[in-house]
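Heads up, one of the protein chains got dropped from this complex, but the rest are sitting where they should.
Up next, chain A:
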Amino acid sequence: MSSAVPQDEQIGRGPTAWHSEAMRRRVRRRYARERRFRALGLLALTIAAGFLAFLLITIVSDGWRGFQRAEVAVEVDFDPARLGLSEADLQGPNAQAMLNRANFRALVRDAASEQYGSATMLSNGAWLSVRDEVRGDPELLGQTKRLWLVAAPYVDLLAKGHIDFDMPPERRGVSAEQISDYRQLRSADAVRLGFNSGFLRKANSTNSELAGVWGAFVGSVLTILVTLAISFPIGVMTAIYLEEYAPKNRVTDIIEVSINNLAAVPSIIFGLLGLAVFLNFFGMPRSAPVVGGLTLALMTLPVIVISARVALQSVPPSIKDAALGIGASRLQVITHHVLPVALPGILTGTIIGISRALGETAPLLLIGMRAFVSDIPGGVTQPATVLPVQIFLWSDEVGRGFVEKTSAAIMVLLAVLLAMNGVAIYLRNKFERRW
């Protein structure tokens, strides 16, 4: 074979021996290296997926219980005399005020005591749902109805099987009487585990069985809306100005470096800045979504500027030339040609920045969003908390009922983040299809 090929005079060596033993060995080694590299990649992927699965499984296995609550059946007699309410009161214009004044608390306590000897198995807030019951159906007045009411934390723990009966009573967290009370309820078929609708509808509470994430969720939404409203337009305009208008000189170089550094500043620093500027200097309300949103906007701004600049840079210059060459003004080039092409990238970057802001805790603690807020915020200036801070606060609570609430709140936060990423992917695909 090699003799058939003449010696190459110019290169001054024989033909390459593609079939020699040394060449074969090199090829085998190359394949082996390739296989090892792929195996390593697969291993890395497996480890990453394993961590993720572990995280999700722990959270969900703890958290799904948070969406359940123990309920106790109580026969409630809606006696108008004891409530101090009449049919006429409920038809009248002051129905709400009358309802709020009526003593449902005593009514429920007495009903439970009559049936079970005491009312300790009921949550302190169990009477609230009884009042809602009458508010929804005034006809109930004068009737008797069997209602499922929120149980006290110890019933919840026992019903969910969290108590180990073999433990000595002082470490069990539940007394012997409570256990016998619970057994009595069980045998009367008066306990059940129901869907904890209050968890998704209510704000925080000192009682774990009454605490909900809705207040924190609304706080998060308000905060993020403020963040978005501030950081998106300012960030995109800054990026457009820097990319399309600003001359390339020392000043813009310094601005660029500063923005890049700002993106790397730890978030707690922004919290201190927010505290100093918005609260202490401008005297804005503490714990309010508007301040939280402004603080997070400071943090998100550099991320949006950087991602928007990258997206703008990736627009082919030939498109800009084409538009300029046909007599489009600079503004027309930007709005008609550059932005539509850059938009998916800008939106993706924005949503990444916003997602980060949504999961942020530290800066919000500093501006007072760690306060206990039992109302659902009605506006951006009212006291509020946000989901991650709520998670942080609950994880710090001693009551055992808050453990599963923490995990359940994490599930809600993850669901929100997943939804936002879904929106990002949807927007990207929608706008990219125009190519």
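Note that a residue touches a chain if its C-beta (ideal position, glycine included) is under 8 Å from a C-beta of that chain, and two chains touch if they have at least 3 such contacts; residues count from 1.
What we mean here is this: contacts and distances are computed from a predicted model.
> Per UniProt, what's the omitted chain called: "3-chlorobenzoate-3,4-dioxygenase oxygenase", "Acetolactate synthase", "Phosphate transport ATP-binding protein PstB" or "Iron ABC transporter permease"?
"Phosphate transport ATP-binding protein PstB"
> Among A:Ala22, A:Ala88, A:Ile326 or A:Val398, choose the residue that contacts the chain missing from this document, as touch is defined above.
In the full complex, the listed residue that touches the missing chain is A:Ile326.
> Considering the whole complex, which of A:Ile59, A:Val341 or A:Ala408 touches the chain not shown?
For the chain that is not drawn, the touching residue is A:Val341.
> Need a quick check: the contact residues on chain A for the chain that isn't drawn.
Output for chain A: 247-248, 316, 318-329, 332, 336-337, 341, 434-435.
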